[in-house]
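One structure follows; several queries about it will come next.
For this depiction, one protein chain was excluded, whereas all remaining protein chains were kept in their positions.
Note that the chains take the letters A, B and C in the order they are written out, and that residue 1 is the start of every chain.
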Amino acid sequence: MFRDRVRAFLGEHLPADWTGIGALLPAAQDQFREEWRALMHSNGLLALTWPTQYGGAGLGPLEQLIVAEECTAVGVPQGGLNDNFGIQMLGSTLLRWGTEEQCRHYLPRILAGDDVWCQGFSEPDAGSDLAGLRTRAVASDDHWTINGQKIWTSYGHLATHIFVLSRTDPSAGKHSGISLLLCELDQPGIEVRPLKTLTGEEEFNEVFFTDARCPLDAVVGPVNGGWAVAMDLLGYERGEAVATLGTRFRRDFDRLHDLAAERGQLADPVLAERLAYSLQRVEELRCLGRQAVDGWLGGRDIGAESSLHKLFWSEWLQMTTELAMDILGSAATTASGTGLQGVSFPAAEAGSANTPSVWADYFLRARAATIYAGSSEIQRNIIGERLLGLPKEPR
Amino acid sequence: MFRDRVRAFLGEHLPADWTGIGALLPAAQDQFREEWRALMHSNGLLALTWPTQYGGAGLGPLEQLIVAEECTAVGVPQGGLNDNFGIQMLGSTLLRWGTEEQCRHYLPRILAGDDVWCQGFSEPDAGSDLAGLRTRAVASDDHWTINGQKIWTSYGHLATHIFVLSRTDPSAGKHSGISLLLCELDQPGIEVRPLKTLTGEEEFNEVFFTDARCPLDAVVGPVNGGWAVAMDLLGYERGEAVATLGTRFRRDFDRLHDLAAERGQLADPVLAERLAYSLQRVEELRCLGRQAVDGWLGGRDIGAESSLHKLFWSEWLQMTTELAMDILGSAATTASGTGLQGVSFPAAEAGSANTPSVWADYFLRARAATIYAGSSEIQRNIIGERLLGLPKEPR
Amino acid sequence: MSSSGRHHDEEHRQLQQTLRLVLAPSTSASRQLAAVDQCAPTDAELWTRLSTEVDVLGVATPVELGGTGAPLSFLGVVLTELGRALYSGPYFSTVVLAGQALLASGDQVAQQDLLPRIVQGKLTASLAGLALGTDGLMAAQGVRATRGPDGWQLDGRAEDVWDGCEADLLVVLAAADDGTMCFAVDRDAQGQVRTATGGMDLTRSSAQIDFAGAPARPLGAFDAGQRVLDRLRVLVPTCLAAELVGIAEHCVDVAVRYALQREQFGRQIGSFQAVKHQLVNAYMDNEAAKCVTSYALRELAMSSSEAVSMSHVAKAAASDAAYKSAGTMIQTLGGIGYTWEHPAHLYLRRAVAGRVAFGSPSAHRRALLAGAVRSGG
Partner (left out) sequence: MSSSGRHHDEEHRQLQQTLRLVLAPSTSASRQLAAVDQCAPTDAELWTRLSTEVDVLGVATPVELGGTGAPLSFLGVVLTELGRALYSGPYFSTVVLAGQALLASGDQVAQQDLLPRIVQGKLTASLAGLALGTDGLMAAQGVRATRGPDGWQLDGRAEDVWDGCEADLLVVLAAADDGTMCFAVDRDAQGQVRTATGGMDLTRSSAQIDFAGAPARPLGAFDAGQRVLDRLRVLVPTCLAAELVGIAEHCVDVAVRYALQREQFGRQIGSFQAVKHQLVNAYMDNEAAKCVTSYALRELAMSSSEAVSMSHVAKAAASDAAYKSAGTMIQTLGGIGYTWEHPAHLYLRRAVAGRVAFGSPSAHRRALLAGAVRSGG
């Protein structure tokens, strides 16, 4: 019934020839995304699980999942680029750890689009080892003073606010003495510097803090107890990915299969065998996603399970884009057309053009898959230690 | 010139229809090996590099290499099964570390076949971590008393003597306090128990020492300085392997290729691609072998380089025998004929039958390749630390 | 997609635990080896316990034929546990191959005669004549059926018949003039020679069966042969996948346990990333294989259109997973895993044989891709 409502909404508001946001040019994508977010909001499809008093829909994870699935199926976003940080991650975290006052202040502003959030976690010397972070915040009478540097801040250039993991007690142990601070970006003490990726996109940023400030009460959860808050926050990133990535990657497979057929490459048994393996694996991925979603809806913690999912899909993506390069041969290395339009991560957006240059671009972008959001090496440690019970390395 | 002499010897003594020792039944192999060893000895082709006063040929590593190459080319052994331990390893080590008296006593007896040696290094709890060995030897007035257990002693059931790495100073550091002792097997304190491998062969043994004895002067090199002696000894195992394995494995490839052709499987492009890759890699292996031999003849230490060679060939062997299983399909899993005849390690002997059951047997035997003589994990550590200069794990 | 409920999770777990208790004695290393070394016949006591105590011989049989009428997912649980225990009795041949063939044949008389006896553990059976063709599983061409004055009789050779020497009853797919037909042949019928064949797998017996005018009872109507084929070509790979998942999981379990217990360089070897990450890679593939296999069984139970493609995914994934896990186990065990005394090789052998049986991963992938092409992407 809810699913029917979502489908009706999508059917009503999308043009008949809609193939997915990936078919639009980057500028048109931005515009569409903004309008579409407003439309989702006014139809009560944004922040499904937030209580109504903060502007949410007051529904449960099942409804949230249904929206994610249906939007994915037709190839529209479920909100703005930064909503993953504002709604999914920070919003859910505030609802669990924040004060009533914080929720009342921040949540409606996120929905209204007044506050646009980004994440300040990684640092140049704290990548895989996040707890090695060195950005420091010192409390004075009425504010925190923050000094340090963050990196890999996605869409930081589009944001107005940043949640910053900072060391607030340098004398405490590595995982203690950390706090999660909420901070406005538009101030003299903060500089956001875009970082070009290897395909030339500007998606990540460096954020420099030089005596930057935020209010004393802009701490989420306990002061010096931010590590647990941050781990919780990262957990909210996962549910949707496991639910939708299988579908998105299967669409990528289908596009590649079409391309191989068009170019007569299905007749090459060696390439066909590799395509068949890619298909097998993406079907495995879809099943793993379904299973994790079932567990998630059943209230199971899918922390380490999501590591398994991440490891699986990142390897699938690299294998499949490498296969695309081999299917295309020199067409992929000499193609000079445009690549993927706008932000298409980690899967290409529905509607993306099916050309050699798009696949070449996708191949290059896929290099990040085994690095970002916990490298494959870290994921293997997590799985080995939490799911198999193997001992940690001695340190 | 020397090569011509070796070829003439081989041409003279091998039957015209000789295809390799692998074509003989196990009992015939044993008999051939014994007679062949005597023939090699009487023709001065055994212990090429030993000085003549101990019965050797007094020649250099180049001549040794030529004999190895030519014997490999026609598929005859270069001696008995235990000569790798007696001549190559212990003999070379005695010449470097032993006393004049030890050389005079032991070396001629090895050549004459009076003393047949095996190796007592690994222990149940000291496999990859050889220096963790716990077999203890205590000196009294006129002898050492040895207690402990060795394992994976190849051809121990064929031997009369064993060289035993023992802890002679338990209070010293892990790598100190170890000595290499020479010990007779035929005594009440020693029990040799064969250990069946997963294909049912008896090749390895456990050796139990219960107040076993050896003379006080049966120590090679300094007392408590045996670790360096042992590392040196292991080095003598390598030169010949790098020189001949490429040739032997290329012969395996050719047999598999013939088999695939016979069974019409070359027409399967997926199998053909995998065969082609196997061929590429075995050619790489042959080149690596040639290069290492050049270095070895030039006096370069090939310690870590031989780790690279081992890692490479063990992976090649597993990949190729797995390919064989796929080429044969159910013919390999339902075949019930005889497997490889006798000892064929690590490569199958020249002349081995080219049947599904031989390949199935070979596939199973190849499981040992990444484990024995330094597992792949250990080899990667050695290469990473010695050739790439990467840091050891903290301990 | 998503959430088709609890999928009987709790009941599955109970069944699993019961089976582990019953199978525990036969899982011990010494028992497994003794069975192989002495070429022990089927463990009759265990067979009885499986039929009476745990009642799993009828897990995929309707209630009216004496079974439990449980969904196919329960069969999957049983097969996985039997795989883990490297069970060497004729469960797969009797319950999956012959039992499901009988069900698919639509021959009610035969069903009512035979299936209750199978469920009660009083009749073992197997299937001859199912082989891999270019387009997936098909009727092997080796056995021909002709109608003589005394009824139908069979001639020719069937290869790789699991538990073929011991089976009380053989269901045989044979080529008749009008196409594939399905027959029942009794153990004591004349005109058949059953020869045990050896091979890679030491814990599953197999036979070559030569028919020479063996009297055979046809099963079902004129289209029964095709119906049996249609059913088994999807069901058999899926069920074998469930068994292979058990093999795979057991291998990783053994390796993990060893990695926790074995110390080298003063550390548990499982703390080394070189070991840990290999185990994780195998575990990841096992989780995925388990997941697609149980999904494939659900789709099959619902006669969903995805059942065919998922059977290919499941057999390919579980075959690869079992093969890789067995290899990883031996590598983790080191030398000890290379000995005859350790049962590791028995698992490797079963994995290698099961990988090829009823279609290699490559063959199933090819069929999967062909299906994707036909269904238009």
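The definition used in the following text is that a contact is a pair of C-beta atoms (placed from the backbone, for glycine too) under 8 Å apart; a residue touches a chain by one contact, two chains touch by 3 or more.
Every value quoted in this text rests on a predicted model; they were computed, and no experiment measured them.
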Quick check: which displayed chains does the absent chain contact?
A, B, C
Among the options A:F9, A:Y54, A:W152 or A:F312, which residue touches the chain absent from this view?
A:W152
Using the definition of touch stated at the top, determine which of B:R167, B:H257 or B:R365 touches the missing chain.
B:H257
Residue of A:G127, A:G189, A:G235 or A:P391 in touch with the missing chain, whole complex considered
A:G127
Hidden partner chain, residues of subunit C it touches:
272-274, 277
Touch rule applied to subunit B and the missing chain gives residues 62, 65, 69, 243, 254, 257-258, 261, 266, 272-273, 275-277, 279-281, 283-285, 287-288, 290-291, 293-294, 297-298, 308, 311-312, 377, 380-381, 383-385, 387-394
Touching residues (missing chain, whole complex) on subunit A:
122, 125-129, 132, 151-152, 195-198, 200, 204, 270, 325-326, 329-330, 332-336, 360, 363-364, 367-368, 370-372, 375-377, 380-381, 393, 395
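The rule we apply is simple: only the chains that are shown with their structure count from here on.
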Euclidean distance of C-alpha centroids - subunit A vs subunit C, Å
42
Whole-Å gap separating subunit A and subunit B, where each centre is the average of the chain's CA atoms
54
Show the residues in subunit C shared as contacts by 2 or more other chains, in ascending order.
267, 272, 362
Residues touching two or more other chains, restricted to subunit A: which are they?
273, 393-394
